[in-house]
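Just one protein chain is left out here, and the rest sit where they should.
For chain A:
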């Protein structure tokens, strides 16, 4: 008995020298590419997920979703809410140099003001950032901003080394970037994988627990699922709804549905017929059995959307709801205004083929005439930016649970992205957006956001479809790893168990 066990053990050892090494590694396979490691220049999903592993931020969201001090040990806010003073903790970059207030100011200024910054909106209220001493940073705001502290944990607020970036320029983010986060780059092969190893100088002591991590690019969902079930990876980022059951039926792996702020929606173009007409938007909404569409697409894994707000955002109001499914009433609306036969051109990408088929069927059933225009993702964005479309469907997520940035992206007509390129532009909503940002009182803010939801729902700024969770597949060996609503891995706190 004893001998047999030794022989088995020896055989396993002999066979799997490399596998034993690999056990120290958490491998995450994702369809989302890591294309750039500079935290300010991209808002692409794959990049966002990598930034958090390489760069720590002044504030941190803990695993319960609470905002806690990060690289800033503590902070003070002046009474008028305009001056913030941050005291940095004693921390070092991966190259051993101290993380100073200079570095923090440099990093935040890049995110807020650099012309290459992909997402400066969260830091727009900042007027000036001053370095008081090596470990003290102070900024002044143009006006109060309720979510500004939480915005410090957005993906592009990671602290980078000023000296290194100034010395090496863009190259600082290509070969061996200096890291302030839990991991640093071991090797980066674009279009293949980003290999990470623990940053020995990471400020949270004893972390990360797992020595190595790999972000592997695998675009095919079937391939990822097979790899997960075969133990070739520990995490499958994004499991398509139809595969969830199979993975859950496999021993040793399971799918976690993780809360997100993702909202799938139909985007009408408000600048041109037919969707510039409220009646058309109302009819198009009532024509849709959104519950059936949700169930058909997500196989019951998502919740039907009722509001132009994600239900995971603060101040979401569940009592507000879109016009209910009523094809007869939709038909009547069209008949009364002599709109039967209105032609709709729906722009879609391959990813939205199924939703488009369902939308077309239901719109045509009440008297629209829908044609489908297929474009690739690149063309989709350029047509969106030029308002050269009738209607399309898409989704977005918000970096924090505060609605400010979500509204600026999707509902505010004067905030840069023209209400997610729908050109919906309601002055009251625009003003409310600014007012709510400056409002310090939570209850009053809730009232303002409630008003925004009321207006945008009654005017049907967009047709929300459903709220989806993130569906990620995990090996049972991985403990404590999750993807936050802000698309950040809690990898530093994760563990790998045997068995």
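Definition applied: a residue touches a chain if its C-beta (ideal position, glycine included) is under 8 Å from a C-beta of that chain, and two chains touch if they have at least 3 such contacts; residues count from 1.
One rule holds for everything that comes next: contacts and distances are computed from a predicted model.
A.B. asks: Name the chain not shown, per its UniProt record: "Metallo-beta-lactamase domain-containing protein", "Cobalt ECF transporter T component CbiQ", "Phenylacetate-CoA oxygenase subunit PaaI" or "Peptide/nickel transport system permease protein"?
C.D. replies: "Peptide/nickel transport system permease protein"
A.B. asks: Among A:296, A:387 or A:455, single out the residue that touches the unshown chain.
C.D. replies: Once the missing chain is taken into account, the touching residue is A:296.
A.B. asks: Considering the complete complex, identify which of A:169, A:190 or A:242 is in touch with the unshown chain.
C.D. replies: Among A:169, A:190 or A:242, only A:242 touches the chain that is not shown.
A.B. asks: Among A:71, A:91, A:225 or A:384, which residue is in touch with the absent chain?
C.D. replies: Answering carefully, the residue with contact to the hidden chain is A:225.
A.B. asks: In the complete assembly, which of A:354, A:382 or A:497 touches the absent chain?
C.D. replies: Here the residue in touch with the unshown chain is A:354.
A.B. asks: Just to verify: which one of A:374, A:423 or A:438 makes contact with the chain not shown?
C.D. replies: Of the candidates A:374, A:423 or A:438, A:374 is in touch with the missing chain.
A.B. asks: Under the stated touch rule, tell me which residues of chain A contact the chain that is not displayed.
C.D. replies: 221-222, 225, 240, 242-243, 245-246, 289, 292-293, 295-297, 299, 350, 353-354, 357-358, 361, 372, 374
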